[in-house]
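The next block holds one structure in the form of structure tokens; read it before the comments.
In this view, the complex is presented without one of its protein chains, the others remaining in place.
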């Protein structure tokens, strides 16, 4: 029982992280039907950028106070992620908007390789995992229940909280604000949206920016939770997040969050209870993905795919 | 308060990036202005070209480095003093001299010279930049290529100016069309031309492979030597193209298709007899062959049927593991050894079956989603192989000790002696893989022009329309996966015996990306393209070992840039390039089709066909 509960908690923590990244995938796909393969790497870069903020940009005396250091790190991570996303959109994806659909996908693959390698080559010590300071309150809360104990850390609680709050804010923004309406309009029909006075380019950039900022924040949260960053994590979590977005239905905010938590739970429960244990948890996630795609291609909360004019 | 160190770096970093961008913008601006200036002034062409060629000759005879570099003399006496010994220049300086002399000769020849000068000019610019960058970067700063104390070396700078002058001389005046040489020549002449040109190609390839040795401590400058030679060959090829020779040869080989194929095969088999006939290149060439065969298989799936597969290397792995298990290796699951040919067939069948399984979601899943599904299959394969699923893959221990192929007592890993010529070990693998690639190419070519090939292309263009035309799209798509996977399985069987250890980590995601990059670089749907792409992606890292660490990042940039600027690839497929690059079916850019054409029935008429 304690094990099950603990695994559920592990799953939710991982799920919160995946959900934050998945939001970026789902928004970008929703608006320009592009699988932004590089999004996972943007998350990784966000982690490294926030680490750089901590180790190279804020004075040592500020580092001990988490309410100073953590927001600055999040800012640094998100800022670099956003700059990257804007450059990426402007120079790699925008010129290909009317190209055959394979072209931007392959470009995205190229961008992801470039980002990963750039960090590996130019961040000091990034050829191996780099230690990350646990800037936040370092507390572990332990509870005694029926047949054992369960533990949850303060960073884990922060992770879940941020992802849920982030998703709620985002959902409100998209449904209520003027810019959000523009986004939905562009997603449905860019040409008509333009006629209605929406600037599609600006809207698309904004979408990239929001997604990247969330990924940057996810990078910080990942760092303080796992206490190291590594150039490899972008690919792995990118895949998880993409799977979550597909599972929830690409284009749906609610879907991405629920999908994220579902993937997190599956990973931890499969690792514990399924044959093969942690060695095959990835396999179970992929099996689920394939099954969902084959039997419900629009995902749990998505709309059936439209053929774009 | 101490300012943290990052801000200082940022204070250097941002201005340098801005400066670099500014520099690029300036260069681009100057280039544009220069072009605008010379284009309406055809009279400038002659003085510019004579001046450029003369400068090129001077550059070749000038020293290029002011002092001997740390790792020993830069290749071919680049510190050689001005006119000390004009006949002793060699290497890239000899190439510079040759290019400049040709440029000078062309000025006085009664042919269209604009394109020739442009090609030669670009080649000179390339050689100058490569060597300048290397000497300055490796030898220490700007002083190494200009003047340093008592010695001076402006070779690179003058070479660069010469190249620019030549390029601009080619821009002065209207664009000239490429001459269209007639292919109505007698069979004997055509055959002779083909044999000579393919042999020249072979010698050129061998020379490039051997340029600067194998690198490493013995040959620290292999990288720049190779790149310079590449720039030189590019210039020569460009000049030949400008006089219409390459187009002529390619049309001749189209006309005498079977003869060209035979010659090409013979030429490829001749590689072990050239200077590139070493163990090392035989091994590399075999690896290229394995990748090329696999890339051709992938080309069926991606290039023809338009189904992006990101887990394709799994089929290579399946083929390799199957062959390893039937090889009699100690760690193999099957305790017996099957003849290689039988093992190949089993490997192909098993890989093909898995291909069909992986392809089956295509019935429901489309486009980008399919890419993810295939990626998922690739990862599942890797995980399973890593965990020694069913005891078939050896797990973390891999399957070591796969014996070399042995036919009629001839072990494939031993050196060979034919008629007194000693051939390197691994040559039999090379022969095997050449034959295999040739077979795969034939299969692909026939498929492409068959009914099923046409239905693949139809599906790629518009699946709904294809279905409306009565194509059974589901069956066709699964068949594409099945055939592609079969080819990869065959390649995997060779791979297993050649590498002797089959481990799961040879079949990771990045290998799938490499294969995809080979297909894209060469040109989607193009047969020679896939082979060329695989060759480039494996040869370049071997030659440019200095940049080994940057291999993947360059690779990523290449993917981005190709998609942006040349989505049809290096050797585009005829139909494909028409859609991807707004070109006519014969590869002539649309804007050039509007030029006055001096050859009736030439490019323009063929487009209209």
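Going in written order, the chains are labelled A and B, and every chain counts its residues from 1.
The rule is simple: a contact is a pair of C-beta atoms (placed from the backbone, for glycine too) under 8 Å apart; a residue touches a chain by one contact, two chains touch by 3 or more.
As a convention for this text, contacts and distances are computed from a predicted model.
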{"item": "Chain excluded from display, named as in UniProt, from \"Phosphoribosylformylglycinamidine synthase subunit PurQ\", \"Branched-chain amino acid ABC transporter substrate-binding protein\", \"Succinate dehydrogenase cytochrome b subunit\" or \"Acyl carrier protein\"", "value": "\"Branched-chain amino acid ABC transporter substrate-binding protein\""}
{"item": "Shown chains touched by the chain that is not drawn here", "value": "A, B"}
{"item": "Contact residue for the chain not shown (choose from A:233, A:250, A:263 or A:289)", "value": "A:233"}
{"item": "Option touching the unshown chain, where A:61, A:151 or A:199 are the choices", "value": "A:151"}
{"item": "Contact with the hidden chain (one of A:2, A:99 or A:137)", "value": "A:2"}
{"item": "Of B:107, B:227, B:331 or B:494, the residue in touch with the unshown chain", "value": "B:331"}
{"item": "Sole contact to the chain not displayed, among B:204, B:401, B:474 or B:528", "value": "B:401"}
{"item": "Touch criterion as defined above, residue of B:503, B:535 or B:559 at the omitted chain", "value": "B:503"}
{"item": "Residues belonging to subunit A that touch the chain removed from view", "value": "2-3, 6-7, 10, 13-14, 120, 127-129, 131, 140, 142, 148-149, 151, 153, 226-228, 230, 232-233, 236, 267-268, 271-272, 277-279, 281-282"}
{"item": "Positions on subunit B contacted by the hidden chain, ascending", "value": "16, 19-20, 22-23, 26-27, 29-30, 33-34, 37, 67-68, 70-73, 136, 139-144, 148, 214, 216-218, 278-280, 283-284, 287, 330-331, 386-387, 395-398, 400-401, 413, 424-426, 499-501, 503, 505-506, 548-549"}
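The rule is short, and it goes like this: only the chains that are shown with their structure count from here on.
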{"item": "Where subunit A and subunit B are represented by their mean Cα positions, the distance between them in whole Å", "value": "36"}
{"item": "Residues of subunit A that touch subunit B when the two form their complex", "value": "29, 33-35, 52-53, 55-61, 92, 95-96, 99-107, 109-118, 121, 235, 239, 242-243, 246, 276, 279-280, 282-283, 286-287, 289-290, 293-295, 297, 305, 307"}
{"item": "For the subunit B and subunit A complex, residues of the former touching the latter", "value": "1-7, 9-10, 302, 306, 308, 310, 361, 364-369, 371-373, 375-377, 379-380, 383-384, 386-387, 464, 509, 513, 516, 520, 524, 549-550, 552-553, 555-560, 563-564, 567, 579-580"}
